[in-house]
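A single protein chain has been removed from this complex, and every other one stays in its place.
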Amino acid sequence: MAILHWGMVGGGDGAFIGDVHRMAARLDGGYQLVAGCFSSNFERTKASAKLLGVETDRAYSDFNAMAEVESQREDGIQVVSIVTPNFLHYDNVKAFLDRGIAVICEKPLTVSLLQAQELQALAKERNTFLAVTYNYVENPMVKVARELVKNGELGELLMVDAYYLQDWLAADIENSDQKQAAWRTDPAKAGRAGCLGDIAIHAYNLVSYLIGYSASSVNARLATFVAGRRVDDHADIQLGYSDNILQGRILASQVMTGHENDLGFRLTGREATIEWRQEDPNVLWFKPMGAPAQRLTRNGAGYPERLNALCRIPAGHPEGYLEAFANVYKHIRLALSEKDFLYYPNVDQAVKDMGFVEACLQSHDQGNWCEVECIIQE
Amino acid sequence: MAILHWGMVGGGDGAFIGDVHRMAARLDGGYQLVAGCFSSNFERTKASAKLLGVETDRAYSDFNAMAEVESQREDGIQVVSIVTPNFLHYDNVKAFLDRGIAVICEKPLTVSLLQAQELQALAKERNTFLAVTYNYVENPMVKVARELVKNGELGELLMVDAYYLQDWLAADIENSDQKQAAWRTDPAKAGRAGCLGDIAIHAYNLVSYLIGYSASSVNARLATFVAGRRVDDHADIQLGYSDNILQGRILASQVMTGHENDLGFRLTGREATIEWRQEDPNVLWFKPMGAPAQRLTRNGAGYPERLNALCRIPAGHPEGYLEAFANVYKHIRLALSEKDFLYYPNVDQAVKDMGFVEACLQSHDQGNWCEVECIIQE
Amino acid sequence: MAILHWGMVGGGDGAFIGDVHRMAARLDGGYQLVAGCFSSNFERTKASAKLLGVETDRAYSDFNAMAEVESQREDGIQVVSIVTPNFLHYDNVKAFLDRGIAVICEKPLTVSLLQAQELQALAKERNTFLAVTYNYVENPMVKVARELVKNGELGELLMVDAYYLQDWLAADIENSDQKQAAWRTDPAKAGRAGCLGDIAIHAYNLVSYLIGYSASSVNARLATFVAGRRVDDHADIQLGYSDNILQGRILASQVMTGHENDLGFRLTGREATIEWRQEDPNVLWFKPMGAPAQRLTRNGAGYPERLNALCRIPAGHPEGYLEAFANVYKHIRLALSEKDFLYYPNVDQAVKDMGFVEACLQSHDQGNWCEVECIIQE
Partner (left out) sequence: MAILHWGMVGGGDGAFIGDVHRMAARLDGGYQLVAGCFSSNFERTKASAKLLGVETDRAYSDFNAMAEVESQREDGIQVVSIVTPNFLHYDNVKAFLDRGIAVICEKPLTVSLLQAQELQALAKERNTFLAVTYNYVENPMVKVARELVKNGELGELLMVDAYYLQDWLAADIENSDQKQAAWRTDPAKAGRAGCLGDIAIHAYNLVSYLIGYSASSVNARLATFVAGRRVDDHADIQLGYSDNILQGRILASQVMTGHENDLGFRLTGREATIEWRQEDPNVLWFKPMGAPAQRLTRNGAGYPERLNALCRIPAGHPEGYLEAFANVYKHIRLALSEKDFLYYPNVDQAVKDMGFVEACLQSHDQGNWCEVECIIQE
C-alpha cells in the first residue's frame, strides 16, 4: 500500500476534530502526516508539529504559504485536510484546490451556498478532488441500509424520520471559556446556522444518502433555547420530496438534556422499516411487514459479503465512531488512487447540503415551506 | 366495595374495544354488567347478553329505550359505557346524560368539536358525569412522569416529542372484510379524521396531560398513503404553545411498517428529559443534566409511595395495557362514589382534544399553522 | 360460559398472592368466589369475606369445616384455591381432595417430596383435579418457545440456562415486621428450602416445561448471604440430563441487588437459541444459526394462530403477569369442564419439582452431584 503524503490545516494538538482525523488516518494506515498549519498562532503550530512528528520546515505559519510551498516540493503533500472553523473553509479549500492539491474538508463545506457552489465549480475546473467528511454514512450498517433501499426491500418509500440530539450546549458554556462552544455559537465563525449547520446537516446528509436523492422543500422551525445565544440550538424540520409521496422529518438539537450524540433514523417503506442509531452502530433493525423484526449486525449472519471491506474486525467485536471515520479516509485514499472522484460524500452532495441549510434559514424566517435550491437529481 | 350497576352500548361479544372495557371493569372488580345494547342487530345483542350473563329483559334493541327503561328501574344502571363507532357517540352519550346516567365514552368523544362542546354543556347542565377513556394516561409511569413535571424536576419545558406508530392499516384491509378497518376508514362513521382522530388524538391527550395544558397552535401535514383510502392514515404535526418557549411534535401513523402499537414520548426541560414507551410501560427513563440516566420502574426503588394505589402488583411483575385500562375504571368508580367529577381525562380535556383535531384538519387544508380554538387553560 | 363456584383458603384481603389469584380469576371471568377460610383468625376471615362479597355463612373458621360443609351444599364450591404458607398446603389440599373438590394449590405443592407424592396418589385415587399454579409457563411467548422446541426448530438441545433473580431479601427484613418475609424465611412454615423452594423451583419448572422432561441429576451450591437467616437465599445449580448431552444451569437469588423479579431463560440447540425474560414477557428472541436474530412478539407478525387463545389483546398492547396468571385460571377452568386433567402444570410435574428441591438440598449437603428421584419421563 502506497502511503499518501498528507497535510492538515487547523487541528492543533488537543483539538477534538483534528485528533479524530489523525486517529482515523492512522487506523487506516495509508496516510503520513508530513506538513501542517495547525493554528493561526505559529508558535502553537510549531509545538503541534513537534508532537505530531512533522518536520519543522513543514510547519507553516500560513495556509497559503503551505499550499504554495507544498505544491512545489517533489515530495509535497498529495492531500490536505481542512479542520478549521467553518468560516475559514472557503479560503482554505480554495488555496489548495488552486494548486491542484486534493482536499478533504470538514463539514459544513462553507458558510454559504454560494461559496460552496464556487468551490464545486473550482474543483471541477481543476479536476481536483474535494471531499467533505460526512463520517456517519461510512458506518457499515448505514451502507447495508443503503443497499436494502436500493434493492427495493423497503418497497416504495413513505417516511423518513431522522434525529441528531445532543445536550452539550444546554447551558451557555460559550461564555465559560469553552473554546469549541465559543466559535460554534459565533455566527462570524460558524456561519448563521448553529445547530442547523453543525448537526442537522449531518442528519440531512445521512437521509439523502439513504434514499439517494435530496429534498425539494423544507419547513424549518428553529429555536434558540439558551438566552443570549447568537445562533439556533434546536431545529425541527419537515422535508418534502418531489415524488409527492415520501415525507421527511429531522429533529436536531444541542439542548436535548440527557442525549450525548444521538444521531439516527427510521426509514419506512411499504414493505419494511429500517432503523439505526449511531450510538449503537453495529446494529441495523429490519422490520418487514408480516414477519418478525430482525436485528442485523455488522459482519454478522446475513451481512452481505460485498460489504466486507467496510469492516476491520469480526461480528461481536464492536466498531465505533473512529472506525467509520477511518472508512472515510480509506475511501478517499481509494478514490485518489483510482482517480475515481465519484466518491460519496463528494462535493456535489456537500453543496446540496448547504442548499438545505439555506432553505431552512429562509423557511424559518418566512414561517413557511421553502423550496430547496440547486437540487441536482442523481 | 359497592358494585356499580353497569351498562354498555356497542361492544358485542368479540368486539375488540368492548372486550377491553369488560376485562378492565372485571379486573377492577367494582362493576357488574347488567344491561346492554350491544349491537344494532337485536339478535346479536341478545346472543351477546347471554354470553355475558346479562338478563334477557335488559338486552335492548335500542339505546334510547335502554336509557329510558334503565333510568326508571330502581336497580337501573348507574353508569354506561359507550363503545360504538365514533359517529354514534353523540346520540348515545346524549341519551344517557339526558336521563342523568353517568357516561363513560370511548375516544374520540364525537366527530366534531361542536358536538363535543354540546355534550360538555349538557353534562354540566345536568351535573352528570361524563368521562372519555384515554387509557394511556392511567399507566403508573405516566403518572410518575406527570409528578416529575409538576414538581419542576425537568425545569422549564423546551420540547415534547410524541409518537403513535402502528402498521395495521399499511395495506387497504378495509376492502378485505376487516370490519374494524372498514368503519375506522369510513368518514361517515369515524369522522373526517382518520389516523388523526384515532391515534394522534391519544398522543395529544398524553402530551397535554404531561405538561398540564393544551397547545395554542398546530401545523399538520396529513397523508393518505394507501391508495383509495378515504381518510388520512398518517399525521405529522408540529405544536406551538402560548408560552412561546415549549415546542411540540407528534407523529402518528397507521402505515408505519414494523410498528405494533408504538405510543410514547420524550419530554425535555432545561434540567432533565423523560422518556416513556407504551410497549414497555413499566419503565420511565429520567435523564438529568450532568448525571447518569436513571431507569425508573413501576413500584420499584424510588417509586413514589403516594402513587402506590395505581399498581396492582409488585415491581418486576409487569403490568400492561389492561391494568392501565382498569385504572380508568377504578378512577371513574372513585370519582362517581366521591361525586368528584374532576377526574382526568374528563370531558373538558376531551373537548380540547376535539379542538386539536379540528385545528389539524384546518391546518392541513390551509397548508400552514392554525390556532387551536377553545383553549381552556387549567 | 358457566361460572365456577369457587372457594379460597388463605389469602385474606391484602395478601399478595391471594389478591393475585382473585384478580386472575376475575380477569378470566369464569369464577365466582362464594366461600373462604381466608385467615387462621376468624375475625379477619369474616372481614375479608365482607370485603370480597362472600356471604357471611360461607366464611369459615376452619378449612376442614369449609371442605365438609361446601361438599354437602348443592351449590357448594366446585374448586378451591390454596394460598396459605407452604407448610399448610398438605393438610389443606388433602381436606378438599378427600371430599372430591378440585384443588388449585400455590407452589410449592408441599414442603417435602413424600407429602407431594401422597397428594399425587390421593388425587389419582379420588380422580380429583389437582393443579399447582406455576403461572410463568402460561405466558404466551413461553408457549411459543415450547412449540419451537417441540417442532425441532432448535435442533438437538445443548444448553439451558435459567435464572430467577430478586433483591427483596437482600437485607434481613424478616426481623422488621415484614410478614411475607417472616414466614418465607421460617423453615417451620416455608420448609427447609428458602430461595430454592420459592423461586428456583419456578425456574426449574419453566425449564422442564420448555424441554419436555426433567433433570436426572443436580449439583447445587446454596448460600445464605444474610447473617442469621434460617434458610438459603441464593442457589447456584447445575443440571444433568439422562441424554448425557443437554446441560443445564439455574441461578436463583433473593439477594441480587438491583433485580426485581428477573426470571428468564436461554435455551440453545444446534440450530438456534431462544431467550425470554419475564420482565419483558411479550418478546421472545429467536436466534438461528446463520441468520439474523428475530424478535418474536406476542400476537405479532409470525405468531402462531393456534396459540391465539392465549392472548386477550392485540400485539403491541402489552400483557403481563396477571394475564399469564389469568391463563392459569382459564386453562384450569377448561380442564375441569372438559374433565381433561392432563392440564399442565399438573400434579405430576409438581411432584417432580419437589424431587428437584430435595435433590438440591441433598447435593448441597454432600457437596456433590446428586441423582433426582422420581423421574417420570413424559
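Just so it is clear, A, B and C label the chains in written order, and each chain counts residues from 1 on its own.
We take it that a residue touches a chain if its C-beta (ideal position, glycine included) is under 8 Å from a C-beta of that chain, and two chains touch if they have at least 3 such contacts.
What you are looking at is a predicted structure, and each value in this text was computed from that prediction instead of being measured.
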Shown chains that the omitted chain touches within the full complex: A, B, C
Touching residue (missing chain; options C:Ile17, C:Met159, C:Ala182 or C:Leu307): C:Met159
Which of A:Glu125, A:Glu260, A:Glu338 or A:Asp365 contacts the chain that the document leaves out: A:Glu260
Which residue of A:Ala65, A:Ile245, A:Ala315 or A:Leu334 touches the chain not shown here: A:Ala315
Candidate in contact with the missing chain, chosen from C:Asp236, C:Asp280 or C:Glu373: C:Asp236
For chain A, the residues touching the chain missing from this view: 1, 3, 16, 19-20, 22-23, 26-27, 29, 51, 53, 166, 259-262, 278-282, 297, 300, 312-323
Residues of chain C (touch criterion as defined above) contacting the omitted chain: 158-159, 161, 167, 170-171, 219, 221, 223, 225, 234, 236, 238, 245, 247, 249, 251, 253, 255-259, 268-273, 285, 287-289, 293, 367-369
Missing-chain contacts mapped onto chain B: 286, 288-297, 300-302
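Basically, only the chains that are shown with their structure count from here on.
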Chain separated most widely from chain C, comparing mean CA positions: A
Interface residue overlap between copies chain A and chain B, same or different (over half shared): same
Cα-superposition angle relating the copies chain C and chain A, to nearest 5°: 180
Distance between the centres, which are taken as Cα means, of chain C and chain B, whole angstrom: 36
Distance from the mean Cα position of chain C to that of chain A, given in whole angstrom: 56
Inter-centroid spacing, chain B versus chain A (mean Cα positions, whole Å): 43
Contacts with two or more other chains, residues of chain B listed in rising order: 259
